[in-house]
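Only one protein chain is missing; all other protein chains are in place.
Per-chain numbering from 1; labels A and B assigned in written order.
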Amino acid sequence: MTTHYLVLSALLFAIGGVGVLVRRNAIVVFMCVELMLNACNLAFVTFARQHGNLDGQVIAFFVMIVAAAEVVVGLAIIVTIFRTRRSASVDDANLLKY
Amino acid sequence: MEPIVEHSGGVIGASWLMIAFPLASAAILLLGGRRTNAWGHLLGVFAPVASFVVAVMCFLQPSGRYDVGLYDFIPGVAKVGLLIDPLSITFALLITGVGSLIHIYSIGYMAHDPERRRFFAYLNLFVAAMLLLVLADNYLVLFLGWEGVGLASYLLIGFWQFKPTAATAAKKAFVVNRVGDFGFLVGLFTIFATFGTFAFGPVFDNAAKASNGTLTAIGIMLLIGACGKSAQLPLQSWLLDAMEGPTPVSALIHAATMVTAGVYLVVRSGAAFFPEGATASLIVTIVGVATLLAGAIIGTAKDDIKKALAGSTMSQIGYMMLAAGLGPAGYAFAIAHLLTHGFFKADLFLGAGSVMHAMKDEVNMRRYGALRALMPVTFITFFIGYLAIIGFPLLSGYFTKDGIIETAMDSNAILGWLAVIGAGITGFYMSRVVFMTFFGSKRWADDVHPHESPSVMTWPLIILSIGSIFLGGYLILSNRLMVYLGPAVGLPEALPQFHPFSPTGLATLALVALGAAIAWVRYGSAEVPQVAPRGSFLTTFARRDLYGDALNEALLMRPGQWLTRLAVWFDNKGVDGVVNGLAAGIGGSSGRLRRIQTGFVRSYALSIFVGAAVLVGAWYVVGNL
Partner (left out) sequence: MNYWLSLLMAVPAVGAAGVAFIRRDRTAKVATLVISLVTLALTVAMTVQFSPHGDTFQFQEKYDWIPALGIHWAVGVDGIALVLILLSAILVPIVVLASWWDAEEGKRSVRTYFALLLALEAMMIGVFAATDVFLFYVFFEAMLIPMYFMIGSYGGAQRSYAAVKFLLYSLFGGLLMLVAVIALYSLAGKNSFLFTDLIGVIKEPGAQRWLFLGFFIAFAIKAPLVPFHTWLPDAAAQAPAGAAVLLVGVLDKVGTFGMLRFCLELFPEASRWATPVVIALSVIGIIYGAILAIGQTDIKRLIAYTSISHFGFISLGVFALTSQAQTGATLYMVNHGFSTGALFLIAGMLISRRGSQYIADFGGVQKVAPILAGTFLIAGLSGLSMPGLSPFVSEFMVVNGSFQRYAVPTIIATSAVVLAAVYILWMYQRTMNGPTVEGVRELTDLNVREKWVVGPLIALLLVFGFYPKPLIDVITHGVNEAQISIQYTNPAPAVPVAKEGS
């Protein structure tokens, strides 16, 4: 019965993963990361339902909070990069290399 | 031999003052610096004279073997103590007596040297170390003095260190001596391993219990040390170069005292490690004979007056070594010759110094000639020394050298005849020196004005020449020295009788006369060329010190330099190269690896995904196994 939820979760995760790998716009990459996190949340909640305890739900809350914090910091960084470089492409921010 | 008894108090107990006086004087002169320039030489002379007084007072005490303990040096290994016995007192008298005369002479000789104070400090240091050497009651303290005289010798040979030749000669003397010291040290270790102590008393008392091989090994090792210090073959090469030092130094250190330390060592250790007929003793005699001939041959070809005398010193010490290897029968003659040699060789060297002083430090005898009238005192004293060294009847050398030759002849005819031949060569080369210097025609440059030296220099010459006349007869006739030394070194089974004009003695005299005659024909009556003629192969052989230096250079120095360069190369490129190569390798590979860090977020993400996929896959595979 919960299989559909897990399949959806896996699909969302895969879409997010592909998005992270192929898109260059930092905002979109960021959204894809969020998508992956939420896929995980969905899986957690599903498993919580399946096992009949609240552990998964609790972890899902944790993930949401971490995600929220991440959005704050991450968006701030992206906006700053955009301001200085006039570009939101992740490939342009490649100074941190060998 | 008498047992050694412990002693404290009294005159004997104060014998350490002998060492303390010159040591304190040296310290004051070195630390005091220029402030002591004005009176430094006076203090420098006072110290050995004071030591001489102490030595005489010890000599006048009842004869015996006294051990004066001073303090614990290395706990469990050795103490510092003095052994006052006839042998050490004899040496102390020679060192302080002749030493004082040479100090006095140096006042005049070094009068114009701005560093005279430093010279006296070093001379005092030498006297202190030499006294420590002969007075020590154990091998370790003896070694302390042994190295001390080596240091003083180094400092004094290199006294005019601004001359590169002097600096090189000083270093050479020290290094060659160190080769001998290496042997000496191994001998010391073996003594300690065998007896568990360095003290003379217990070592000598128990030597008989040790195995023959051990005793021979110790003997040979000590002999190596003795060869270094006494310029015996094969460690002789430094002595001729050592003549770069001021002449009083040559007289005191490189003729009268320090170079005889090897003889002292052999005689002192004789009863234990060089018994009559032992292998080690045989080697001592062979070394002695070889050196006495080598030194004499070198002496025949040298035009530098000091080097001719240095060859002679080698040769005379060869005689002493020969005697010292002959057991108790030879000890007294070795020491007697050492004492008389101390007088006549110091006399000759100081005479040579007086000549050099007059000749603006010219040392080439081909630029001398006809000096006897201009420098009468120097000439007469030098001539007495000359007669003494060639063994002119009734002078000192006659008694002592004859004694050695007779004893050698009794022991082994080959040794004896070689010693006789050596005496003949002595007759030649010493006559050559005298004729070239004092006879013949003037050969010196126009701006040289020879004159007699001041009395502060001539009086020591006069005293030394008086000793050169009478000392030998006094010591040898009625076996005075042998009986006196008996308690310390042992007596032969039968005391030798002195035969004037024995067959051997006559043969010796004949050869000496022949040598002197040849010298007269070639250098006395004939004109001496101012530039040395090329000479035969043999002359060149002698002039080049029997190719000793060439041999050292070919066998030791060249390979040594080569080895040093190889080692430096190996250390830089090999050992350090491995380390630096390792560092470079790590650096290089990480330089390549860091290229993975492209800076593209997507590629990082891809590697994370691939990694995660691989992990999950691996987990899945492993889980299903």
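Quick note on the criterion: a contact is a pair of C-beta atoms (placed from the backbone, for glycine too) under 8 Å apart; a residue touches a chain by one contact, two chains touch by 3 or more.
The shown structure was predicted, so the numbers you read here are calculated from the model rather than taken from an experiment.
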| So which of the visible chains would the left-out chain be touching? | B
| field | Options B:K360, B:R565 or B:R594, residue touching the unrepresented chain | value | B:R565
| Which of these, B:T194, B:T247 or B:T291, touches the one chain of the complex that we don't see? | B:T194
| Considering the whole complex, which of B:L42, B:L60 or B:V77 touches the chain not shown? | B:V77
| query | Among B:V11, B:L93 or B:V179, which residue is in contact with the omitted chain in the full complex? | reply | B:V179
| field | Interface residues of subunit B (partner: the chain not displayed) | value | 4, 30, 33, 67, 69, 71-79, 81, 137-138, 140, 143-144, 146-148, 151, 154, 158, 161-164, 166-168, 170-171, 174-175, 178-179, 181-182, 185-186, 188-190, 192-197, 199-203, 205-206, 209-211, 214, 560, 563-565, 567-568, 571, 575-576, 579, 583
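In this section, only the chains that are shown with their structure count from here on.
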| query | Residues of subunit B touching subunit A in their complex? | reply | 594-595, 597-602, 605-606, 609
| query | Where on subunit A does subunit B make contact in their complex? | reply | 17, 20-22, 24, 29, 90-91, 93-98
